[in-house]
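Missing here is one protein chain; the remaining ones are kept as they sit in the complex.
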Amino acid sequence: MQARIHVTLKNGVLDPQGKAIHHALAGLGFAGVEDVRQGKYLELELADQDRAAAEQQLRQMCEQLLANTVIESYAIELDGEAVA
Amino acid sequence: MQARIHVTLKNGVLDPQGKAIHHALAGLGFAGVEDVRQGKYLELELADQDRAAAEQQLRQMCEQLLANTVIESYAIELDGEAVA
Amino acid sequence: MTAAIIVFPGSNCDRDTAVALEAASGRAPRLIWHRETALPKVDLIVIPGGFAYGDYLRAGAIAAHSPIMREVVARAHAGVPTLGICNGFQVLTETGLLPGVLTRNASLRFVCRDVHLRVEQTDSVFTCKYRPDQVLRIPVAHMDGNYIADDTTLQELEDHGQIALRYCDADGAATAEANPNGAQRNIAGLFNRRRNVLGLMPHPERAADPHHGGTDGRALFAGLVEMIAA
Partner (left out) sequence: MSNAAPRPNDLMGLSEPEYDTILEIMGRPPNLTELGIFSVMWSEHCSYKSSRRWLKTLPTEGPQVICGPGENAGVVDIGDGEAVIFKIESHNHPSFIEPYQGAATGVGGIMRDVFTMGARPVANLNALRFGSPDHPKTRHLVRGVVAGIGGYGNCIGVPTVAGEVNFDPAYNGNILVNAMTVGIAPADRIFYSAAAGVGLPVVYVGSKTGRDGIHGATMASAEFGGDAAEKRPTVQVGDPFTEKLLLEACLELMATDAIVAIQDMGAAGLTSSSVEMASKGNVGIELDLDRVPLRETGMTPYEIMLSESQERMLMVLKPGHEPAAMAIFEKWELDCAVIGETVDHGRLILRTAGSIAADIPVPPLVAAAPEYDRPWTATPPRPVLTAAEVPQQPDLGPALCRLMACPDLASRRWIWEQYDHMVMADTVQRPGGDAGVVRVHGSEKGLAVTTDCTPRYVHANPIEGGRQAVAEAWRNLTAVGATPLAITNNLNFGNPERPEIMGQLVGAIQGISEACLALDCPVVSGNVSLYNETEGSAILPTPVIGAVGLLPDLAVTTSLAFAANQAIVLIGKTAGWLGCSLYVRESCPGETMAPPPVDLAAERRNGDFVRGLIADRQVTACHDLADGGLLVAVAEMALAADIGATITLPGDLPAHAWLFGEDQARYLVTTANPADLLAAAIQAGIPARRIGHTGGASLTVSGTAPISLADLSAAHEGWLPAYMATA
């Protein structure tokens, strides 16, 4: 099974990396970029298993390690489908 | 318009971060994780414009700045649809 | 004083910190490998600087889940003085022993240089040998020292005197120019509510010997030795 996890900064948290990229794009002459936010992206290959169990496990991984929930949110997809 | 960009290491390129995360997940007792790869994820807010022009511009941004094409590949989505 | 220094794979200031502690206390601290699950009885726990687990994922994140950390957290909750320097500070925030997060420096560059620090709070085992508002010169060396917390948390930190050190200029003014990493409210060092846990980005162990070009960090170690002996 393949899981894809997006970890992004919560709204309102300053994103210096996104800002720097925005600035650099403008410097390169790319007009019309209004905002840039940078996040992390993880691909996990999981052993085949019950989908519900996998979802549960992935949520725990995010809560415990993959995201710092003080400033980050996460979104999980399992085999291409979003996990609530 | 909203663009989402995934930048991932090319196949075969060493991913020290993914390796360390994999190791840490195992240490936390998450069984059944077979591989972890870490990438970057960017969300860009663009001024409304012709879709073809936006696609073209996004590809250029990736080539010139957002991805390090020596070791990374990128994938672009524009308003939720993949860009070839 | 018996101190334990926690060593993770990738820690690299463990020896430097041991040298400074031994100079202050006359006793070599015990180095505790992160895979241990039990701590000996010690008077002080130190989490040193470095790049535990390469700082991969987030600085301090993977280390915070090392086996020994469960015990460190328990001891800290029980009141044992616990000091996190640089990477150690990052580990402490990741475990939740200290509030907030240390994120990428605003410059997006690693920064290694002397900074000035204003002592905000002298009522602690760590800062008892300093004077209130004393200005110190101590080096920083980090990539992720930009302290972030929400406004409520920041206000609580101020209200409870939990801010230990702030970046300032040579005259003690906490200006934006004097801030090497963009930390909110120029926060360089932070206590928990009980003030038995201190996390700080600057490296007092690199300002502990005349050869370092300054000795302003020495009083932190000397203070610990004195208070713990007392």
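Order of writing sets the labels: A, B and C. Residues in every chain begin at 1.
By our rule, contacts are C-beta pairs under 8 Å (C-beta built on N, C-alpha and C of every residue); 3 or more make two chains touch, one makes a residue touch a chain.
Fair warning: this is a prediction, and the values are worked out from it, not measured in the lab.
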>> Touch as defined at the start, partner being the missing chain; which of B:20, B:62 or B:83 qualifies?
In response: B:20
> So that we can see where the missing chain sits, which residues of chain B does it touch?
Replying inline: 9-10, 12-16, 19-20, 23, 68-71
> Residues of chain C in contact with the chain that isn't shown?
Replying inline: 9-10, 12-13, 15-16, 19-20, 33, 49-51, 53-56, 109-113, 139, 141, 143, 203, 205-206, 208-209, 211-213
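The rule we apply is simple: only the chains that are shown with their structure count from here on.
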> Measuring from the mean C-alpha position of chain A to the mean C-alpha position of chain C, what distance in angstrom results?
Replying inline: 30
> Any idea how many Å lie between the Cα centroids of chain A and chain B?
Replying inline: 10
>> Give the residues of chain B touching no fewer than two other chains, as numbers and ranges.
In response: 21, 24, 28, 38
> By residue number and range, which residues of chain C touch two or more other chains?
Replying inline: 57, 62, 65
> How about chain C: which of its residues touch chain B in the complex?
Replying inline: 53-54, 56-57, 62, 65-67
> For chain C, which residues are in contact with chain A within the complex?
Replying inline: 57-58, 61-62, 65, 94, 100-101, 103-106, 108, 146, 148-149, 182
>> Which stretch or stretches of chain A touch chain B in the complex?
In response: 6-8, 18, 21, 24-25, 28, 30-47, 49, 57, 60-61, 64-66
